[in-house]
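Excluded from the complex is one protein chain; the other protein chains are retained at their positions.
Chain nomenclature is as follows: A and B, assigned in order of appearance, with residue numbering initiated at 1 for each chain independently.
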Amino acid sequence: MTLKRLNPGPRMSQAVCIGDIAFLAGQVPDDLGADITEQTRQVLTKLDAVVKELGADKSDIASIQVWLADMADFQGMNAVWDEWVDRDAPPARATGGVPLARAGMRVEMIAVVALPKSV
Amino acid sequence: MTLKRLNPGPRMSQAVCIGDIAFLAGQVPDDLGADITEQTRQVLTKLDAVVKELGADKSDIASIQVWLADMADFQGMNAVWDEWVDRDAPPARATGGVPLARAGMRVEMIAVVALPKSV
Partner (left out) sequence: MTLKRLNPGPRMSQAVCIGDIAFLAGQVPDDLGADITEQTRQVLTKLDAVVKELGADKSDIASIQVWLADMADFQGMNAVWDEWVDRDAPPARATGGVPLARAGMRVEMIAVVALPKSV
């Protein structure tokens, strides 16, 4: 069985699809010196880009795990999330405190996305 | 593509379905002053309720991530889990220590559930 992969690299793919479900790699910010507001924006911008590359749309995101290096950033993440989320089609979500791969990295998001049937 | 959602709110949905798979939001306890025994019961009761609302059944739960704010609660969570679980149809499971969104919150569970084909 050959799975459809988005941007496979030597270590991981950005997304791997089983049928019409895409499982995404954890999306992380680029600017590790930035605060939670800016890092959350960067992560959601990257997530939007991956979703678009998959031929899908924000309303096709079924679930997101939000990992925060420090749960003190919960309110800050939520403020950006609430501006970003499609209020008519919000994903299921869970948020927890998880130390991340690099110093200064405050937020990572792991999504599951529905693909349009035609893809 | 329009995904079926259970109880969408302004921030998240309780569950979002892709085809016959439902991805659930993290289920959390209501009584943050309670011990791990009571909080685990509350989370599993909520999970049972969401599963029922989806038209599914305990044996349709495919996987659960269990997040414990303190891994010292592992035995206490397991004692309640072992009474709850369908021994003929147990889910896949992983349990880890994850700081949660609110002070006093000891356990959160994230489930993936199969929907009856007729739904």
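Definition applied: a residue touches a chain if its C-beta (ideal position, glycine included) is under 8 Å from a C-beta of that chain, and two chains touch if they have at least 3 such contacts.
Worth saying up front: this structure is predicted, and the values here are computed from it rather than measured.
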Practice problem: May I ask you to list the residues on chain A that touch the chain which is not drawn? | Solution: 1-3, 5, 8-19, 21, 23-26, 65, 67, 98-101, 108, 110
Self-check item: Those residues of chain B which, in the complete complex, touch the missing chain
Solution: 19-21, 56, 59-63, 65, 71, 74, 78, 81-82, 85, 87-98, 112, 114-117
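Note that only the chains that are shown with their structure count from here on.
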Quiz item: Where the centres are mean C-alpha positions, what is the separation of chain A from chain B, in Å?
Solution: 21
